[in-house]
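Could you have a look at this structure, given as structure tokens, before my questions?
Other chains of the complex are left out, but the ones given are in their true place.
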């Protein structure tokens, strides 16, 4: 299945790109995707530990199952003293 | 009215959007670019949003306010792009029959916005820049959903 990945703010700058598309095996979870990206890309492994993940615009936990066409975003901590 | 915009924000835009004859009070919040910030002189800020998700999260905040206070008149706008010191990055208005609830709900809205609406800012100083809230780290831990709301 194909999923779209999006990076924002510091994550976008660290990754050097705003988005990409990945082919993943059916049954891949958010946590498994994170594990794969960390293994493949040292830059991804250095993203902040308290980064959150959204799937189709909702925050999701690592056990969330991905599906064909999902949009997955990596969301560093949102801005502070506004 | 829930939006991410590149336009200048004003209090009137959001206040006018929520005003109604059965509401005796309108509370508006403007969050503005401060300088100095954490001891450094700010030249300007760059705001970036995940707009599709940010608008949905603003709508979620309005829904939470409806559940908690029965208030239906909420407007939230967030600006992105380059902002100068003193300009407003966020504008929120809440209208309610009684002012106590309008104050509470408006303050709730900005607190929630800062927790769940995906908008980031980069402070630019004379000698550098930094994404606020962003601290690149060597350590990687499991990534999950934010804590449930209070």
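Going by the order they are written in, the chains are A and B; count residues from 1 in each one.
Quick note on the criterion: a residue touches a chain if its C-beta (ideal position, glycine included) is under 8 Å from a C-beta of that chain, and two chains touch if they have at least 3 such contacts.
The model shown is predicted, which means the values in this text are computed figures rather than measured ones.
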Let me make sure I understand: only one instance per chain type is drawn. What is the full copy number of each type in the complex?
A x2, B x2
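To be clear about the criterion, only the chains that are shown with their structure count from here on.
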Where the centres are mean C-alpha positions, what is the separation of chain A from chain B, in Å?
23
In the complex, the residues of chain A that touch chain B are 6, 8-10, 12-14, 30-31, 34, 38, 45-54, 57, 59-62, 73, 75-82
Applying the document's contact rule, which stretches of chain B touch chain A when the two form their complex?
31, 34, 37-38, 47-50, 52-53, 56-57, 89-90, 110, 114-122, 131-146
